[in-house]
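Other chains dropped; remaining ones untouched in position.
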């Protein structure tokens, strides 16, 4: 007889309701949801009384062991995914970068080789940087490889930058092959002009960072890419919206009938540009930058109103040394660690400390079900249903704590949320039936994580 | 040990996915969803291989044993709910009419007494006809009685008619007490004028029925009531939308931020006014009437696009004798039988014959989950989850048939869909754990059905 | 040789520009606009240096010698139009009421007989109160009589009230005959309910007046009538909008392509409901009532933004005795005198004291050209062009004064704007070439005024 893992006594959170139920796991899958499991002595039982049982968090936007060509993050796939496990994240959708000259297969193979040490499952978007006209059908190979989401940038000239013709071409091709284009939206002209003005004045210190990338640059690019996606009749996913207006633009497109999705990140909900005048501005160098005071509240309103599909982290684990190398935002690597705090922060500021903003099902939608649905992992992941992967997180709302970089499991010795109070705590994380974190201790092993191929289906 | 009922081998349809799972019922509730149930000899097993296992259909708009003051339908609560059982309907939300002079409690008590013979569960909306200014708080009694949805009419002067001031007053009161106003929208002035014009010309035969109640009368009333609901900041449910524009008006209100819901009915999706020129026009006397050719297709488009929340029947089981008494639409009772064909018709023309319009989860949303959520039965009803009422229907998509009044279980000896091909068939209906229909035979008993008190919660 | 009247040295205000020009009048018409007229000794010259020369004001909404069936205003056509002349008004568009049983011709003849003593030109809208189905073509007689604008009321049940079917019917008929429907918009149900609530509480004193007719009643009726006009594909004119939202509703309809027009009045721009708590609440009884503080500023914004087509007065000259008969808004005649102060108030608060709100051409549009164009008097009236009627007003912006009832020429001994400072003054008023007011003295004669037949033309 198969040995079972039983999560007993918790409140199971689906995308639409909270129910009192036990979850029975057999092997890697959820075998049953049941009112009252009858454990046998052979079964492993995790008592979840007083706790929420959530689908494992899917962080749809991470950069583990990132190599931008200029900077490399300090983590590797094991340290990165182990930190995730502490935070209740059971799947990351990271990126394979197609470096110039590489085929998609080479890019995927190289990235999957790096990811062999992953402690949790991972999927891969692909940063498409080199797809000459006529080669668009090659995106079909990515769909076959289970990587049907293609990331483009409207900025970072010349390496990552895709001009409007390329974006339109790939949007159109995505319809042909059944893929989804996701875009980092910042108008490169506006960013370049603002940056050059600062450079000219010598104002390249960290504290000037936000000025280099105005909110308007993001908003214009969002509007433009939505316009192109409408012309291509293509679905579109706008990453890391940092302003409420960006979200509004996506919402309006959806109201006009477009299949348009958007994400935001905890940093844009919880932090603002005042930190650049603080004592550690280097901690907060990222693109897009933190925005004006009040923008976070406006974004929360959109999150609460259902206009934001996904909350992800855009996680980048640079070391303090990398961040501090030079007080110059133009040469400081951009990105923040976020994986381990995603769930606690969204719970605390969405449900816990400010109850009313988000219900638990809404949280589960934005952190699990929606990324699974949008990116093609559902219902294998993102749902607590029989037959689904046993990716689960047990969250205790009664706990209380404070974010401390020293207690987190990144390479980075700093944390952007340092000192912020947190409500609740992850009690256990289960990845495909394996308890990889429980009672403060992890049991992560390199290679437990597997590549999760994806297949889009927007017909629900 | 408790005896279990196991639905084995089917495809369970949730509001968001189809999964291969067995459903274990213990007593009146769903005990578990499981990948592979292990039946014991004591268990009752229903083999559902090749079939869909759906949450029992909730028909949110029925008129069983209706007494309008002028007409009485020919059915009673047992015959009505037994017909429902044959059609996979496990809950009806019917109406308690407050007759003038009655308190709400009297109205509820009287209606619940009538419904004691119900074979399936029932809930009650309340037709509010007598609530003088100053008495609005009495709506709170209805909320306490589990009947927090209040129906008003913009037509049927003088008995049911609520003028705009009354509608506004009750919308405002609904916010105070936590209720939901549902409105039958037809502009009484326009209906009266059109009817009087026909009367004047002597054109009161059945075939003139549609002309007496123009589409514009409905659309204007929808627009007006949405305007009042916005002013009251009150949620609103528009019943039996018969035109695409009515749905569009509701959708636009929702896009502006209103909590506005709407339903349509199979008759408006599948039939049109050409029947009034046919051989049995009396079969199709109902309010609002059937609309112009093409309106059904336009409505299906809104259904497919997610703009329609609920498909219900507005079921009224008048006898053929009642319908045929006089070739005069002004004295012919209005209403069609619909309970028994709701699921098969929506499946056939939404999913089966015209695949692509609706996914199975979408069907389950409109026929079960949405009415449960909007009217406050969720997740006790409307979801296949442990702990929920074991209200289930097993639907075999491979079957094929034809609608025949003679094979249905109404009092009415006619059927508006007579002769229409149907794909699929209900194989079993389970009401709170009891198999009330299986293999062509029902096991309905008067009084099995219970009153289901409701409590609204729009915070999801 | 014909004797000429020359207005010399002024700034002529057209609808689009201010120009330095002299105006030469021959007989009843403008003969020429010229840079430098060469007066002969026979010519009469009015020196207009430093003054604006405006097209005579057309007050498109007046009630001179009104008989409502219950109340009669205290003025007659001579006293009313003489007061107008003092205020620079050269044309009134007043109303012929069709009393029940009257033909349109009888109604028009009766009213034109009353108006024989008019000192300035007048046109007539017609209050349609009795037009049974089938008689709609009779509106064509009104078009032929030069009265192609038909006024309906959504309130004042039962005498003036038109139900929605009647409104729709007349809107549709207006398209057939080439007419324009104008509607007094207040939802009768809402007004009645609010009034009855006050009556029930005994709160019928003047100071409760505003509560009896809520802003929402107006707004809902505006929305509804616009909906019906759209369905009829008919142009619509909404009279005396008292709230910014009413204007917005009209503006939005226009943006959707409807031919929708609206007017407001000085009382809604300059006064608010605080006067009902003051010492003379009876002065301010009118329908719709004065609105909340701040609404005037919001209305000015719409006026300045071009969303308001016409500013008229809804002039009613009740005597103080009539107003004061009983401290009961339900029996106090509603209406304010306004003709004589229209131009000075709009100039003062639109152009003078608060420059920037309105340019002089914008003022000329709202007070002259637009009413002429919308109601079919253009370019015979409303324009300073050769061949047009010599209806002119010379306005001296340098003057300053204060509104005093005692200095005005109404029957009413009170004035709603009593004590308000005014910038500028009418120096002369010319009606079809006759100087009817100049240098503080009038030269009005009964019967100088003529009926001005109208013909609509919206194709510009």
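Lettered A, B and C in written order, each chain numbered from 1.
In the analysis below, a contact is a pair of C-beta atoms (placed from the backbone, for glycine too) under 8 Å apart; a residue touches a chain by one contact, two chains touch by 3 or more.
Please read these numbers as outputs of a predicted model, since none were measured by experiment.
**Student:** With 3 copies present in place, identify the total for the complete complex.
**Tutor:** Identical chains making up the full complex: 4 copies.
Convention: only the chains that are shown with their structure count from here on.
**Student:** Which chain has its C-alpha centroid farthest away from the centroid of chain B?
**Tutor:** C
**Student:** When the C-alpha atoms of chain A and chain C are each averaged to a single point, how far apart are the two points in Å?
**Tutor:** The mean C-alpha positions of chain A and chain C differ by 63 Å.
**Student:** Just how far, in Å, is the C-alpha centre of chain C from the one of chain B?
**Tutor:** So the centre of chain B lies 52 Å away from the centre of chain C.
**Student:** Averaged over CA atoms, how far is the centre of chain A from the centre of chain B? Could you give it in whole Å?
**Tutor:** The mean C-alpha positions of chain A and chain B differ by 41 Å.
**Student:** Please output the residues of chain B touching chain A within their complex, sorted ascending.
**Tutor:** Within the complex, chain B touches chain A at residues 14-17, 19-22, 24, 26, 29-36, 255, 359, 361-362, 369, 373, 378-379, 383, 385-388, 459-460.
**Student:** Enumerate the contact residues on chain C facing chain B in the complex.
**Tutor:** Interface residues on chain C, with respect to chain B: 133, 163-166, 168-169, 187, 189-190, 192-194, 196-197, 200, 216, 219-220, 223-224, 227-228, 231.
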